[in-house]
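The complex is shown incomplete by one protein chain, all other protein chains being positioned as in the whole.
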Amino acid sequence: MTRRLRYAMVGGGQGAFIGAVHRKALALDGQAELVAGALASTPERALASGRELGLADDRNHADWQSLLDDELRRAADERIDFVSIVTPNHLHHPVAKAFAAAGIHVVCDKPLVHTSEQAEDLLRTVERSGTVFGVTYNYSGYPMVREARALVAAGAIGEVRKVVVEYHQGWLATKLEGSDNKQAGWRTDPARSGAAGALGDIGSHAENLVATVTGLELESLCADLGTFVPGRRLDDDASLLLRFQGGARGVLMATQIAVGCENDLRLRVFGTTGTLDWRQEQPDTLVHAPIDGPRRLLTRGSPWLGESARLATRLPAGHPEAFIEAFANVYLGVIARIRAQQQGFAPDPLHADHPTLADGARGVRFIEKALESAASERKWTAF
Amino acid sequence: MTRRLRYAMVGGGQGAFIGAVHRKALALDGQAELVAGALASTPERALASGRELGLADDRNHADWQSLLDDELRRAADERIDFVSIVTPNHLHHPVAKAFAAAGIHVVCDKPLVHTSEQAEDLLRTVERSGTVFGVTYNYSGYPMVREARALVAAGAIGEVRKVVVEYHQGWLATKLEGSDNKQAGWRTDPARSGAAGALGDIGSHAENLVATVTGLELESLCADLGTFVPGRRLDDDASLLLRFQGGARGVLMATQIAVGCENDLRLRVFGTTGTLDWRQEQPDTLVHAPIDGPRRLLTRGSPWLGESARLATRLPAGHPEAFIEAFANVYLGVIARIRAQQQGFAPDPLHADHPTLADGARGVRFIEKALESAASERKWTAF
Amino acid sequence: MTRRLRYAMVGGGQGAFIGAVHRKALALDGQAELVAGALASTPERALASGRELGLADDRNHADWQSLLDDELRRAADERIDFVSIVTPNHLHHPVAKAFAAAGIHVVCDKPLVHTSEQAEDLLRTVERSGTVFGVTYNYSGYPMVREARALVAAGAIGEVRKVVVEYHQGWLATKLEGSDNKQAGWRTDPARSGAAGALGDIGSHAENLVATVTGLELESLCADLGTFVPGRRLDDDASLLLRFQGGARGVLMATQIAVGCENDLRLRVFGTTGTLDWRQEQPDTLVHAPIDGPRRLLTRGSPWLGESARLATRLPAGHPEAFIEAFANVYLGVIARIRAQQQGFAPDPLHADHPTLADGARGVRFIEKALESAASERKWTAF
Partner (left out) sequence: MTRRLRYAMVGGGQGAFIGAVHRKALALDGQAELVAGALASTPERALASGRELGLADDRNHADWQSLLDDELRRAADERIDFVSIVTPNHLHHPVAKAFAAAGIHVVCDKPLVHTSEQAEDLLRTVERSGTVFGVTYNYSGYPMVREARALVAAGAIGEVRKVVVEYHQGWLATKLEGSDNKQAGWRTDPARSGAAGALGDIGSHAENLVATVTGLELESLCADLGTFVPGRRLDDDASLLLRFQGGARGVLMATQIAVGCENDLRLRVFGTTGTLDWRQEQPDTLVHAPIDGPRRLLTRGSPWLGESARLATRLPAGHPEAFIEAFANVYLGVIARIRAQQQGFAPDPLHADHPTLADGARGVRFIEKALESAASERKWTAF
């Protein structure tokens, strides 16, 4: 049996949502085990959270600096292989920088950081340290997203002309941040979430999905950002027109005031000879419409899918896989890269398949440029 | 039995598409019969088309002027009650103006005319003549569109915050106008179609659908118009950001290069307390998501629908109605108004329910403003 | 222009449902016009119904015998070409027999008659008279049903192994026949509907759909018929196991107590190398699952469909057609056969495509055998 990697988590303690998803995703495949943590922003909650999760007392820390110091003191065969950072956004930069600088591999949630300066700082840090860095744009881990990416790359829809990506949620249609909902609280707080609300929280996923599947590079954009809920401090609705290098165009919508929408992320890619259509809420299906025949319903687990989708699949067709498995696939990619590096061979791109620091940095730039456009009377802004 | 109205048709002869739909829609309910016509742009095809449709020789005309002259010579009990204009767009203005000025009621296809000047000219003409004027924005005739309109008006989704309307077609993804396809030919020819391609042909339907259902009035827009197919002379792809009076926002997409999409018109309206979602390809269903309960699938023919949807319904629930019935509903609205005027009473708005000349004029202005935005570096343009 | 055929209608007057559908279907394509009728079961309602429909007084009859007598007195160039019989079931046999015996072509609603004796009597009558006889199993007229039939015939799914057909309605989940609902009244009355309720009313459609698409011949069946609504006199729920000649098997469900189901007729055909799946409530789509590739969504109007579907299509793909068009297609088939006979040439099977008297007779036998099985402790009964 291959050795399980050891990991620590920063953030994700009591009251958090996504930290538990990261842990379940890692538990699912059994390739890594949680051995240490600094799980919340106050010492009391941090330590209590660690006890709940069964961390040993000497690896359950009140803050992330203490965690890092402790890890650096430990012997190699005990030290964590990577840290998973699942705090509110404002902590991503200092934590990720410190661990990476210390030579510890990093997985960080999205959006990566608040500013492009921070992103570039991270890029420089990682370049120096040589650590692996993954960003949990989890939707990129769905097998049918990988199939879509493979189909575009293989020319199955010809040249991409237009992209429509939309991310409709409704949970912030009212002023939920006025309640004790922790998720709503930090996501609508500029100090913790950054200058973007829906744009940063889910618009960044939409941007990444487009980039992942199509490989297109943005040339310019025009953003209309709105705040519909009275008293809210960040945008809760974003609509953007996009132009890509090479002539493709796009529309990106990200909203959290769409009553009745749960987590409705959808991507359509229109090419010269075909169309792809994928929805996160039915992630096992990808519609492929070739120009010369009927629409085809591609499903996860089918023998006619490509290798990257196959590798991201655990169960036979019709036995649905979902959100946690997609998350786990991102982690499997990072872990494959870490193992390759530890064992001194070049990572196999089919296995070391995960969003990178460059993806995260581009996502930050996307948010900045959208904010810039919105702030300058919604003018078109070069990317 | 109520007397059948008599109507003439201008356009819609051999090789045309939509004229036959108008005729079938009128035949379906048996409230009007075709008695005269000038059915094509050349005398030969016009006369041949009329013979095929069984027009009497003396009412089968080589051109619309001859038709009009002849009708005006006829006695009232023989003269047409209305004319249906289904020519390419460039003829809408002269034909509609002449018939309306002569006191004959008019039904005209959309987009109404090429310019706002023409539209205003028509408005003045009709104001003087007092004729009924209907515009066949046929999608407004679907029962579930009328239900959506009624729900918005009744406050079922609160105040409208955001509208997403999209009209995806794929039939012009290649240079079909290079073949002998008549539809593709005139629709991509600026002389006959006007200065807008997809924007005018289907974007105008999308604009009308938003206005019909929400009653919102445009305040400004930002349009990105593209021509993807090499050699095409008009736009085949349009993406717009919209702002409405009162603070609502929107996105409008109209494209004819979306391979695999057939006639995929969809409207989503997001309000403070609910959402509506309707797709033309499954027209008998309207999804209503209230903020305080599960999504509800409203279906045509259900007892819990409102009066305007009920009146637009012919068959029990589950016995699907479709495109032609929606078209017929628009005509029933116009006919109800004509009958009311003929009989000297005020039209019942529930029955005289159809898009009006004002709708048509607003649609022309929408196209103009979108072209203006696109031409001025895609700047936001006041409506 | 080809001459419009003249037809009379028996039944279908005030308060009826399906008669108006027949008339709209015939009006849609303009190939036949209603010139005479005996539209209801009482003279008063019959005459009032005819006046509403604009029948001339001398062709508006108090009863069907008077209608028939009058037609036979008329000259050939005035006489009806066919009669459309849309009465409750108990009148099908005498009316159809009388008109056919008199040499007038007949279209009769389903189920054809009450007993196989009556069906054979009709078959003999028609054999003698040589008249055309169509049965309005309207679902056979859907273009995608015809495509399914063509695909099976062409071997696209190999040899048929299993058929699952279901017809779920909910409108009789309560004792609607206790109200003034005319449809519920006669359909649950053995004297007018025959010995079968849901089995006859909609189970017969299901049987016909299977036979139309697969061509399979029943070998034996086992029927469980139930009456769930207290006080109802006929079955409102039927579940059958089927065996076909050659080894295929099947399940047929027909129920009218399925709350929330509207008109949910669905057919699945499982073959050795593929599957077909069609639902009446989304009639423009047919799912074809080949064994060696992804499911394909075939849509009406697509260029890759066969000739029989193409001929049954009026509008481009994405412009939905529905119930009335399917009905109209059945009539177009009958009319094509009548015209061929009138003009003395052999009918083209692609055009003269409609359910025949033999289909109707087989449907009656199906009902009889199901009743026989249910009555004999639900034993398997040879067909």
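Which chain is which? They are A, B and C, in the order written, and residues in each are numbered from 1.
Simple rule for what comes next: a residue touches a chain if its C-beta (ideal position, glycine included) is under 8 Å from a C-beta of that chain, and two chains touch if they have at least 3 such contacts.
All figures in this text were calculated on a predicted structure; none of them were measured in a lab.
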* Chains in view touching the one left out -> A, B, C
* Of A:Glu44, A:Glu159, A:Glu217 or A:Glu281, the residue in touch with the unshown chain -> A:Glu281
* Asked: Which listed residue, C:Ala62, C:Val164, C:Leu297 or C:Leu350, touches the chain dropped from view?
  -> C:Val164
* So which of C:Arg4, C:Arg74, C:Arg310 or C:Arg378 would be touching the chain we can't see? -> C:Arg378
* Structure fact -> Logged for chain A, residues touching the omitted partner chain are 1, 4, 17, 20-21, 23-24, 27-30, 51-54, 169, 171, 261-264, 280-284, 299, 301, 314-325
* **In chain C, positions touching the absent partner** => 157, 161-162, 164, 166, 170, 173-174, 222, 224, 226, 228, 237, 239, 241, 243, 249-251, 253, 255, 257-261, 268, 270-275, 287, 289-291, 295, 377-380
* Structure fact -> Note that chain B touches the absent chain at residues 288, 293-299, 302, 304
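By definition in this document, only the chains that are shown with their structure count from here on.
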* Mean-CA-position distance for chain C and chain A (Å) -> 55
* Asked: If you average the Cα atoms of chain A and of chain B to get two centres, how far apart are those centres in Å?
  -> 44
* Asked: Taking each chain's centre as the mean of its CA atoms, how far is chain B from chain C in angstrom?
  -> 35
* **Multi-partner residues of chain B (at least 2 other chains)** => 261
